[in-house]
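Note that one protein chain is taken out, while the other chains of the complex remain in position.
Just so it is clear, A, B and C label the chains in written order, and each chain counts residues from 1 on its own.
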Amino acid sequence: MNEYQIYVGGKFRKTNTPLPVTNPYNKEVFAQTWLAGPQEVEDAVLAGLAAEEEMASLPVYQRYEILHGVSEALKSGRERLATVLAQESGKPMRYALGELDRGAQTFQVAAEESKRLPGEYVSIDWTPAGKGKEGWVKYFPVGLMAGIAPFNFPLNLALHKIAPAIAAGNPIILKPARSTPLSVLELAKILDKTSLPKGAVSILPTDREAGNQLVTDPRIKMLSFTGSPAVGWKMKQQAGKKKVLLELGGNAGVIVSDTADIDLAVKRCVIGGYAYSGQICIHVQRIYVHERIFDDFATRFTENVKNLRFGDPLDPETEISVMIDEENAQRVQEWVDESVEEGARILLGGEKKETYFEPTVLTKTAESMKVCALEVFGPVVTLEKFHDFDEAVGFINDSRYGLQAGVFTNRMDEVNKAFNHLKVGGVIVNDVPTFRVDHMPYGGVKDSGLGREGLKYSIREMMEPRLLVKNIL
Amino acid sequence: MNEYQIYVGGKFRKTNTPLPVTNPYNKEVFAQTWLAGPQEVEDAVLAGLAAEEEMASLPVYQRYEILHGVSEALKSGRERLATVLAQESGKPMRYALGELDRGAQTFQVAAEESKRLPGEYVSIDWTPAGKGKEGWVKYFPVGLMAGIAPFNFPLNLALHKIAPAIAAGNPIILKPARSTPLSVLELAKILDKTSLPKGAVSILPTDREAGNQLVTDPRIKMLSFTGSPAVGWKMKQQAGKKKVLLELGGNAGVIVSDTADIDLAVKRCVIGGYAYSGQICIHVQRIYVHERIFDDFATRFTENVKNLRFGDPLDPETEISVMIDEENAQRVQEWVDESVEEGARILLGGEKKETYFEPTVLTKTAESMKVCALEVFGPVVTLEKFHDFDEAVGFINDSRYGLQAGVFTNRMDEVNKAFNHLKVGGVIVNDVPTFRVDHMPYGGVKDSGLGREGLKYSIREMMEPRLLVKNIL
Amino acid sequence: MNEYQIYVGGKFRKTNTPLPVTNPYNKEVFAQTWLAGPQEVEDAVLAGLAAEEEMASLPVYQRYEILHGVSEALKSGRERLATVLAQESGKPMRYALGELDRGAQTFQVAAEESKRLPGEYVSIDWTPAGKGKEGWVKYFPVGLMAGIAPFNFPLNLALHKIAPAIAAGNPIILKPARSTPLSVLELAKILDKTSLPKGAVSILPTDREAGNQLVTDPRIKMLSFTGSPAVGWKMKQQAGKKKVLLELGGNAGVIVSDTADIDLAVKRCVIGGYAYSGQICIHVQRIYVHERIFDDFATRFTENVKNLRFGDPLDPETEISVMIDEENAQRVQEWVDESVEEGARILLGGEKKETYFEPTVLTKTAESMKVCALEVFGPVVTLEKFHDFDEAVGFINDSRYGLQAGVFTNRMDEVNKAFNHLKVGGVIVNDVPTFRVDHMPYGGVKDSGLGREGLKYSIREMMEPRLLVKNIL
Partner (left out) sequence: MNEYQIYVGGKFRKTNTPLPVTNPYNKEVFAQTWLAGPQEVEDAVLAGLAAEEEMASLPVYQRYEILHGVSEALKSGRERLATVLAQESGKPMRYALGELDRGAQTFQVAAEESKRLPGEYVSIDWTPAGKGKEGWVKYFPVGLMAGIAPFNFPLNLALHKIAPAIAAGNPIILKPARSTPLSVLELAKILDKTSLPKGAVSILPTDREAGNQLVTDPRIKMLSFTGSPAVGWKMKQQAGKKKVLLELGGNAGVIVSDTADIDLAVKRCVIGGYAYSGQICIHVQRIYVHERIFDDFATRFTENVKNLRFGDPLDPETEISVMIDEENAQRVQEWVDESVEEGARILLGGEKKETYFEPTVLTKTAESMKVCALEVFGPVVTLEKFHDFDEAVGFINDSRYGLQAGVFTNRMDEVNKAFNHLKVGGVIVNDVPTFRVDHMPYGGVKDSGLGREGLKYSIREMMEPRLLVKNIL
């Protein structure tokens, strides 16, 4: 069985608490790592603090080489690393490979952005008080950071903490999800071979107490968290004086107008709804279809969902596999059952089989049902009709969340309305809200989060401006 | 009779050559100014060169006060100045008043942009050769400029030279059109009362020889010209080492798609086609209407044009009046006649009456006719049908010019095509190409010009970047 | 006695709890207003929420007119408003007049920035996943805000909440300090006469419970607070999901190098140290002088401080007057006494006389003493020598705060070191840290705050980016 030591302050270590890692598809424990406790976190903090100055003053060409080198290593290890990722997460290989490609891109973009850290000129003499003076603003790294990553993109969402931290010049301690620590510990091995200052990156799954320390420790200047809304907002409260970046979930909606390309809409909604069993922050959860084309859309959509190939994540043909664990599958079952009791109709699926939950299509739902109002994080999509576009915009906005939304239409007035009135972080026209490329600004409003990722944007959040005012005479 | 002295190096002067100014509507000489010759240009150049350093080092708050003060003076003299402008140009008061409003805005925006001159940070250490260094870029004024302005917006197009020159810190010598020198000489009186360094602005109509000196004199660092393509491109050739900005004409086109709001399209096209008798660089010259709605559009458009009120420019009710001079009216008559000989059909108008040319609608034209291919600069519009949108885009592009284009549509794919494939400086959706607000980037491609106006943009053209590389260790 | 009604949701009102306002110089109650309780806050919240949509969609030219109009009104009421401000705060007229000038500038800059709200283009096709797509980012207002302002710049620091909120399109509820509510209630009268949507701005001093509601109410999307570190950081904890901007205090330091212009340094440090009795976030609290010039500097500095003219704030000759209340004067007395007990030496002053505290110069202090380590917010300055520049940088950085720092030097290596190594929000070369013009980015690191003001910067903090991804083919 493979053993993965955790990476503390530039050293690979074991602890007293083994952490077995299970393949959710076949329930086998196929690898082992260790849980960090308070001591390992303390060591990581001290190493990180010690690395602050060296990180802040790394020449740009060295930052580039390190980040670019990691990108190349992720490319050359693509198949092997995707297999580890598929095993720990139950994510089908086709998506695991895609995650590796995105991870390589995340590091490459960070490499490029490290050359382009912001800086600006400010003329100061707008009033006589500023006569003879001018200003220049540079951005400096905030210092030691903590990053907390979820299970659903165990590699790439961790990289969205680590890569911009390095680009900005910040040390970082990264805590992966307990269920999926391996792919990012593979990254630790890659990082360890670069010229990155030791201590600049620590990667350690933790027990609850040690994890909490990452949130509360005042020596840590910033916390970047991706995960569930409930946990994220509580962390904000406990984070003290830290800057906090939260990438939380949502109940992303899609509007399909009567001018839409229905083929395209169906095809993209199937992927957006069921890829990795809907365990994606921007999974298509709610689809609103213009009444004129609703029946047509519903028929074709359900047909397509029915044809998704279930199987072992490691099988390249597999399109849908198990959920991360039975507990989650059980939760989804309860929400679906509850919705049916309250009047919803199942068009397809609706049943759990151990950790597998069938791709499910519901209709006749109400906004108050959990499958609509909360983040279902499972392979469940609701399909409802709307009468006019403003109404559909209202449906999407009638939510505590606001991450991304998709709009299929060819009417410019509808695009304008969608962009100007949907209260979300991103509006995707003629594609699903699930669309994300790694350099684009990404993040939610309302309960869906605080701040933006997408390398240029997260790097900016990880830096502080400093103004220099000086004489020019 | 009013006398307007010319403004040379901060002093109001007469010369040996009087220049009478005629009202084109009633043919009366109502005012007199003087033509500058080589000596006055030489004096203006020397005064401008002497003012370079002081202009370059004016504190921002003083630039703001000067520019903002002029804006306020234009507002408070609105009615009076618009009357002068209407008299010298034959422009109906409603449009002359609009030009005053725009002129005040041009100066106010320049005032604000003078606070926001560009500057940027450049990290230098992308390779080991740059280790320990960083760069800052500031922009410095180019130095003495010449501006040459046309008759059709005798005030505001001159202001688009003068206001950004002051904002950038450049002295400027402005030559107005011989037929319309008065409104900008009114501006000279306003400028003279501010704290602007004497010599920073000269305003002088010139004879041909002296005008040519503005183009060829090597002590002048930049030439900004608005006028006809033939003259402009020749100036570029003669300008030596100068930077050259050219705002030339075009034969602007409009596409009316079958998803357009026809009422809106008709209403806007009438204004775009006939305001100031079409003597506008971005006047609507060619309208392409989808075949499905062509007849409807043609009927309503012609009806509306027929109702335009002709009269004295000073009458506030007047919607259309005379052209700038009979020579131009005669040229338009010849072009229209020629087009009819070659197969065009007149839907409305077509006749010259002294300096007045009737609002004219043509159809069945060919791209090779002068009324299509050249800049008509008169109240003539061609109306043709198209079959599909790509074809209409081709029609617009089949021209030596490329200033602005209008597109009336509610289809997003058409908007995308228009923006990505129309070879022009600006694409105006659901409005005419005649749309311009003074802060927007404005200028043409192909034979329509070189560079962009719209204060922020013209200021940038009037400045040179300078890089500072220094150690940061 | 003047009565000032509070401004709740667009209406002037009284409440059940009168709030008398005292002149701290002569202890007279010279005006009265009212304290808002939970009901008034609730009304203000409801009115603010109701105004969100209208505020978000105000055309730019209307935002400009409103903001610019207020700026003009502040200019025309300059003397009268400064008198109110001097009376409520005990701030000498010369400084009160300066605050009015700055307030007018704050609104004018906000007016101009409202035209320049950010927006950006993002190419999306960096990987095949983004083929055929492009992105545009616009920024939208966050929605209803709360602003909490301190007593020391009772007008301008409130305006730094209100003006950018309006520019961004956000309604705002502003709570002034209880001791100084009047000048900002004067602003309410000005705002009420503009075309600003009713309910967009509420201004109300509150009791503790109602004030707390502004921090905790989840319908309020953002909190902008200027005040003491202790209060500010606690608010961050209680603010729930809100965005939080904190402008807190510091113990600003100055370095005087041996290449400094001593005359300039002395003159500026006297103003930075004692203006408004040091009750300024960026008051000069600690001066570090190169040992070679220490004695000379100390002599001249003390001499200059000794000559400051004490008197009635309303007397235009007055340079220093009373503190805001006796409680604060008493606290300063205790800190000074404590420092002396621990070994500090008084070079000048050191005594409280009712609410007046003498301008005080201390030396032989230690970083651990309260007069060094905490924010003294009184007319007390410490003077210490240093041996080399790196040491001086270390002294400044040895603090929990990091707002601004001043450096007097003519050596480029020292400027570079200062800018790259001082952990503050702003480094002012050849001037005191007290330097602020209203459009510059302003704010602290470490315990001194979170986020930046300076209109462009605070507006950006008050908006959320939204990405539009669309097809371009």
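Assume a residue touches a chain if its C-beta (ideal position, glycine included) is under 8 Å from a C-beta of that chain, and two chains touch if they have at least 3 such contacts.
Given the structure is predicted, the values throughout are model-derived calculations rather than measurements.
The chain not shown here makes contact, within the complete complex, with A, B, C.
Across the entire complex, the residue among B:T15, B:S71, B:S89 or B:Q105 in touch with the chain not shown is B:Q105. Looking at subunit A, the residues touching the absent chain are 112, 115-116, 412-413, 416, 420, 439, 470-473. Residue-level contact of subunit C with the missing chain is found at 59-61, 64, 115-123, 125-128, 130-132, 136-138, 409-413, 415, 429.
Think of the hidden chain as still there; on subunit B it touches residues 101-102, 105, 109, 122, 124, 126-127, 129-130, 133, 135, 137-138, 233, 236-237, 240-241, 243, 415, 419, 422, 424-431, 435, 437, 439-442, 445, 447, 450, 452, 457, 464-471.
The rule is short, and it goes like this: only the chains that are shown with their structure count from here on.
Across the assembly, the mean Cα position most removed from that of subunit C is the one of B.
Comparing chain C-alpha centroids with the centroid of the full set of protein C-alpha atoms picks out C as the closest. Note: centroid distance subunit A to subunit C, computed from Cα atoms, is 37 Å. Counting partner chains per residue, subunit A has residues 122, 126-127, 130, 137-138, 415, 429 touching two or more of them.
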